[in-house]
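Structure in structure tokens, see below.
Excluded from the complex is one protein chain; the other protein chains are retained at their positions.
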Amino acid sequence: MLQGVGAAGRGDRPGGGSGLAARAKLFASFRGGGREVDARRAAPATLALFLAPALLLYGGFTVYPVLRTFYNSLHTIKPHNVEEFVGLANFAALLHADPVFWKAVGNTVIFTAVATVADVLGGLLLALALFSRAPLAPLLRVVWFTPVLMSYVVVGIIWVWIYDYDWGLANMILRWLHLGAFEQSWLGDPHTALWSVMATHIWKWLGFNMIIFLAALYALPSEVLGAAELDNCGWLAKLVYIIIPMLRPTILNLTVLSFIGKMMIFDLVWIMTGGGPLWSTETVSTYVYKRAFDWNTFDLGYPSAIAVLWFAIILAFVVVMTRLLRQRDRIEF
Amino acid sequence: MKIRLIPHCLAATLMATALATSVPNLAKAEDVTLTVWTHEADEDAKVAFRELAARNLEKAHPGVTVKITWYEKNPLLAALKTALPAGQGPDVLYVEPDWTEYVDAGYLEPLDDLVNWNNIEPWARQVWVHNGKTYGVPQEAYTNEIYYNKDLLKKLGVELPANAQFTQEQFLDLVKKAKAAGITPIAQGVGDRPFPGAYILGEALLRKLGKEDYRKLWTGQLSFEDPRVVDVFKWVKELVDAGAYPKNFMTLKLGESHYYFYTKPGALMLPMGSWYTGRAFVPVEKGGQPPDFPLGIMQFPAMDGGACNQCKTSAIGASFAINAASKHKKIAAEFLDAMSTPEMGKRWIETIYLQTGIKADVKQFSGPHAAYFTELMERQKGADYFIGGPRDLTQGQCKDSFAQVMNSAFPGGLLSVDEAVKMMNTACYKG
Partner (left out) sequence: MAPQALDWRSPLRRAPLLLFLLVYTVVSGGPFLWVAIMSVRTTPEIFASPYALPSRFHWEKFVDAWTRSNYGTYFWNSIIVVVTAVALLTIIGAMVAHCLARYRFPGDRLIRFVILSGMILPPQLLILSLFQILLEYHLYNTLSGLILVYVAGHLAMTVYILEGFFAQIPQDLFDAAKMDGYGDFEIFWRITLPIGVPALFTTVTLNFIILWNEFLYAVVLLTEDDKRTLPLGIMHFMGSHQLDVGMVATGLMIAIGPVIILYALFSDTMIKGMTAGAVR
């Protein structure tokens, strides 16, 4: 999937060797290589047919609501569809007079940075373990993926039980290991709550990254790995000099996907802590939701402003990230 | 709680008039489906109560169908907050008094001329009066109480005073004794609710300040740095430091705190609204209280120099309102009336063991938990009620800080008195 699937793909990439490209060339050679027809062009009617269903749906059920949100962010919405234009007042209040928002931004940034790195690195390591034919690999592949299959509601509830002070598994294990001194109210202490939720989130998504990496690894050209083996290359060297560079597109894609997902983290936090204790797990999305549904107000202007600002920040990050990593063609916003 | 005696004949007359006035509607009301959205899907007794009222209405009005959709609270809120602004939603909706935004937004129909108010306690109705109009029919009423385990108290060698109220020193002492005996003093948790952690603190503030200043505190007219307020915080801090709350206070959920109190591991006390019964008086296999549990009720402790130690929070919970956009307001109002007859009021008490805003005749009270209800009524004697809680009086940042600081972080032992007072003042005090 993503790039990874086709790590073989990309005919233009050296080493991205591909039977497909070869087959295509073969195919093309039968044709005598003439280029009278440009396969990159299509009649407007054809394009329209391809795009119409998606664009209609997307326009009606996504673009329109989004524009509406942008519009709302510049207004104070009063009941019965009365909208009062307030310009950038919502944004000014957000930036200057809302400590909870900044707390939420801080938490979200920490969460995103740590969890993204952990997810991508962890997924890669797990994939390597299976790739190098660990015992029972086919079984492990299924077991390791089970967390991905569970909904946030399920995962949240199970992990709240696991973190429970009295009968939770985490503390039971610590006691069993005679490490009772380290037992914690994991979700109840502002110092550990964010990290505990993060651990759960990483736990849920590691398997997903693992599968993607695994597919990418299997798609690596075996000749290269074989050559490295002949050169008596150590596995660490092989990892650093061969495997990782070749997996770069997969790594980049997973990083971006992971980043986006974590910047919008909502469900798990909402179920496990609701943003507490003392806002120590408040994220931007939970705060948006609180301002929209939990506070005694029907004003959607302010929460819309938060959403718009956050959208802009994520967008900027994604653009910068892809530029920095000099990935061509993909995720060009 | 003011559950008054109404002569039976009066009730009968009211019923008769209600029925009589509804007769002319019979013809008009053909094939109407009345939609109702309500919370408390998992409280069987309340489900049975409201479904019964619906069937009664259907019987009285052939052609009318009452369709009740049962929600959990958060999904209900999400559904209402999207449906109402769009001019949609059910004809009749569940509301609670602190949901003032629905009133302010004009989504609720004023009920003064629609509903038969003779069956409703005037004080309870008052909770729903905004700018001279009434927007909700109160159904559930409750008082804040401290439930305790009589056997454990005896085991600690402590006797409850005749007025069932400890002084603040005695209470602190009791907490320390329980802790020393390896018993969790107070089973309370804030894992899924924004208020239980503040029961002790809030009730203490009410007794210390008296009704007037207590109201001022929540409406931003009295500073949290007032010495009386700080004294109360200091006392609660002593309780917290003495280990009054369980270690898993922060994550313990409301339902779990009940189970913690009466079954495992067991605790001395559980401060709770008197809707405690909704969770406790169910079969054991559904997480209910064991049948032989020695349940007692005590008053919240008296404060030294308290302005009103006989004060007590009484509040309205579940209420019902009519959507201003409803096309069947008449029938909707009749459904509200059908839930509020004296018979239904009696039924409420006898099946749910909880106070109500409906006028009901307690003299006739019976049922397997009659002794419990008698004790509850005993604790109401001489009480001076403050109607409504902090969450009914606060909004926005102040309400959020109440949930995070007074409900959770402060009783959870994460904040000093100074920090807590300062945070509350920043969020609430307008002076």
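We just call them A and B in the order they show up, numbering each chain from 1.
In this text, a contact is a pair of C-beta atoms (placed from the backbone, for glycine too) under 8 Å apart; a residue touches a chain by one contact, two chains touch by 3 or more.
Remember, it's a predicted structure, so these values are computed and weren't measured experimentally.
Of the chains on view, those touched by the hidden chain across the whole complex are A, B. Within the complete assembly, A:Val154 is the residue of A:Ala113, A:Val154 or A:Val320 that touches the hidden chain. Although one chain is not drawn, the whole complex shows that of B:Pro97, B:Pro185, B:Gly273 or B:Gly288 it is B:Gly288 that touches it.
For the options A:Leu74, A:Ala118, A:Met198 or A:Ile211, the residue in contact with the chain missing from this view is A:Ile211.
Screening A:Leu74, A:Leu126, A:Ala193 or A:Leu247 for touch with the missing chain picks out A:Leu126. Touch with the hidden chain on the side of subunit A covers residues 1-6, 8-11, 18-21, 23-25, 27-28, 30-31, 34-44, 46-47, 49-51, 53-55, 57-58, 60-66, 68-69, 126, 128-129, 131-135, 138, 140-155, 157-159, 161-162, 167, 169, 172, 203, 206-207, 211, 214-215, 217-219, 222, 225, 229, 235, 238-239, 253, 260, 263-264, 266-267, 284-285, 288-289, 292, 300, 303-304, 307, 310-311, 314-315, 318, 329-333. Panel shows subunit B; residues 37, 40-43, 69-70, 72-73, 75, 78-79, 82-83, 85-86, 88, 192-193, 253-256, 259, 263-264, 278-279, 282, 284-288 of it touch the chain omitted from the view.
Keep in mind that, in the parts below, only the chains that are shown with their structure count from here on.
Residues 78-81, 100, 160, 163-166, 185, 187-190, 274, 276-279, 290, 292-298 of subunit A are the ones touching subunit B in the complex.
Looking at the complex, you find that subunit B touches subunit A at residues 77-78, 81, 85, 98-101, 104-107, 190-192, 246-251, 265, 395-397, 399-400, 403-405, 408-409, 412, 414-415.
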